[in-house]
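Of the protein chains in this complex, one is absent; all others appear in place.
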Amino acid sequence: MDDTLLRAREEIHALAGRRSAPIQVMEVCGTHTVSIFRNGIRTMVPANVRLISGPGCPVCVTAQRHIDAAIRLAQGEDVILTTYGDMLRVPGRLGSLEQQRARGADVRVVYSARGALSLAAENPSKTVVFIAIGFETTAPATAAVLVEAQQRGLENFCILAAHKRVVPAMTALLSAGEVPLDGFLCPGHVSVIIGADAYRPIVERFHRPCVVAGFEPKQILLGLLCLVRQIVLGRCELENVYGVAVTREGNRVAQSLIERVFEPADAPWRAIGDIPASGLELRPAYRRFDALRRFRIELGPDEDHPACRCGDVIQGKAAPDQCPLFGHRCNPLNPIGPCMVSSEGTCAAWYRYNRVSCAALADGQGGPEA
Amino acid sequence: MTTKLKADGRPATGTDAIDRIVIAHGGGGELTSQLLCRHVLNVLGNPTLNSLTDGAVLGAQAGSLVMTTDSFVVQPIEFPGGDIGRLAVCGTVNDLAMMGAQPIAMSLGLILEEGLSLAVLDRVVASIASAAKEAGATIVTGDTKVIERRGREGLLINTAGIGRQADGVRLGAERIVPGDAVILSGRIAEHGLAVMSRREGLAFASTLVSDVAPLNGLVAAILGTGADVKFLRDPTRGGVAGVLADISRETSWSVEVEEARIPISQTARHAAEMLGLDPLTVANEGKLLAVVAADDADKVVAVCKAHPYGADAACVGRIVATRPPLVELLTEAGGRRVVQKPYGEELPRIC
Partner (left out) sequence: MCLAVPGKIIETRGGEAVVDFQGNRLAVSTVLTPEARQGDWVLVHAGFSLTIMPEEEARETWSYLKELGAAEAQADG
């Protein structure tokens, strides 16, 4: 094992050992959740360092009403519906995009928004709808593609605007004050765009240390080490261990593009509710690219399963195995909530990678065959 | 005999002008015969196949017979390192090989989509011929059907294979016990990633090529060492994770695998990372996973490494008695996590 990793691990244990109370750290970002699980990082930190997965999974937090709208858009005449792979299996009230595809809708997975725009250029008799999800890492891509669509006069292209912003979500969580959080591991790639200084209000207003880290295990351990050190020593600062990619001010070009095309708006987060200024809405100059407007679709209600605790899970109020549906009725083959469908959803990651929950299921608490 | 294509843009006459499959090719009449003669038998032909009887007589066989069947629907039908034809032969031969059997005879069912280019068909049939020759497999009977156009220039293949099991072969999950070694014959994830690189919507070029290969020679070499080989399986759909999960479920033992020992190229590792895929879940078409008695692990790895299709073989883990039965990966980072059977289509992600 790498020497750096070993030393970071030892230091975390030494520091955490100086405190008897649990150290609760939220890793906001879904990609951190997956990396932590894939690398087995929870098995490397002491028991009193608790990693809580936050609402940083864009798929998990996309409101049901937006998924239902995507499905209705897919059913449109001469529509090619394009989406990132992450969204294909997420269930709304009307089922999932994957199911629509099986019923004959033209639903295509794209790796990039540019792929969606190319499809529009190649298929002038069809309307290409692109499901625009993701946080500030992905929003600039959508913005760039819309600017290009406008410049090229590609009117047969439109988007379902469902981008979200990370810092308002963190602020809302802290304002609600329902989960004792000692610090935040901040998402490396969102930070590439918004800059490390974007978290300063969290540090200053809520007095929680924030450390920006990348996604390799070394990065995560270093980030955790800095966080644990701050917490144990009673410090409250903004740190960045991902300096190779993240600057204090972020990517100004990307930020300008976002500002040119979008403006902050209140947005519904699945199973949480509306969070102020947490979404991105199209500015008037770009509103004709709004798919809901173009196809005259009204957003419907959200109807989450009454027993589903996805909302609590993504806010860190409950662990996946505290949801009554986890494993038995809700599992990756038959997901009820988005946290189980999305490969970076906390519940899916827990189910796939966590020995403890696998053991509990195997002990006869039911659940599907592997 | 060569394919007759349109020449100089001047329409040739009659059936010579056809350069694509049309529905009539499946009609069982003159056009079908022409298709078979000019595009299948000319390359694959052998006395048994050429007689075009309803069935092939194999004659009495000594030893235990193994039979397998498989269907091939891969898209695109031609990909870096191979095509659906090579895949069909190797897939069938490998299913037999995992049972310790060498191929005696194969059937070949072709389902051709209206609109399929005959030039593509010729390439696929040539691949079938060369793969069959390499594996020592003979195609003794076949069938051809044509389906209506679905816009994909499609070709689907169904096969059945019959093989003879080597004497003294005792392969089965029930023989696996704690302490046994888990061996992989080489670098993983190349087939699945090579195919994905050609899929529409992804458009990334890669130096990765499919590893599709017939493994019956490698299996014969392994069994020929006299090592106590308990179990063989090729990690196709579902990847290595799928096979390990199956072993754990079938035996009720746990499997411990070390991530650092798993052979994988940097290119494959990065391609998987780009797409957000776990390499353990990606399909392989020219690799095998073996469970052997601990004392024989080194011998088996050595004989693999001496074989062209086993150059990067390694012992990657072992069977352990931990309960409940799980597959655990000791990660390169120094942690542990559970490996489970993937749930289905692994899709490229942004998150």
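Every chain is named by a letter (A and B) in the order it is written, and numbering of its residues begins at 1.
Here is the rule we use: a contact is a pair of C-beta atoms (placed from the backbone, for glycine too) under 8 Å apart; a residue touches a chain by one contact, two chains touch by 3 or more.
Note that this is a predicted model, so its numbers are computed, not measured.
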Which residue of A:144, A:261, A:282 or A:314 touches the chain not shown here: A:144
Which of A:74, A:90 or A:226 contacts the chain that the document leaves out: A:226
Option touching the unshown chain, where A:76, A:134, A:183 or A:337 are the choices: A:134
Of B:118, B:135 or B:271, the one touching the omitted chain in the full complex: B:271
Selected residue (touches chain absent from view) among B:127, B:197 or B:210: B:197
Of A:245, A:265 or A:297, the residue in touch with the unshown chain: A:245
Chain A residues touching the omitted chain (full complex): 4, 8, 29-31, 56-58, 84, 111-115, 134-135, 137-138, 140-141, 144, 187-190, 192-193, 218-219, 222, 225-226, 229, 233, 241, 243-245, 251, 253-254, 257, 344
Missing-partner contacts on chain B, residue numbers: 197, 203-208, 265-267, 269-271, 273-274, 276, 349-351
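We take it that only the chains that are shown with their structure count from here on.
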Interchain centroid distance [CA atoms averaged], chain A/chain B, Å: 37
Residue ranges of chain B in contact with chain A within the complex: 200-204, 245, 249, 275-276, 278, 324-326, 328-338, 340-341, 343, 347-351
In the complex, chain A residues that touch chain B: 1-2, 5-6, 9, 30-31, 37-44, 57-59, 84-86, 88, 108-111, 115, 134, 138, 217-218, 221, 332-333, 342-344, 351-355, 358-359, 362-363, 369-370
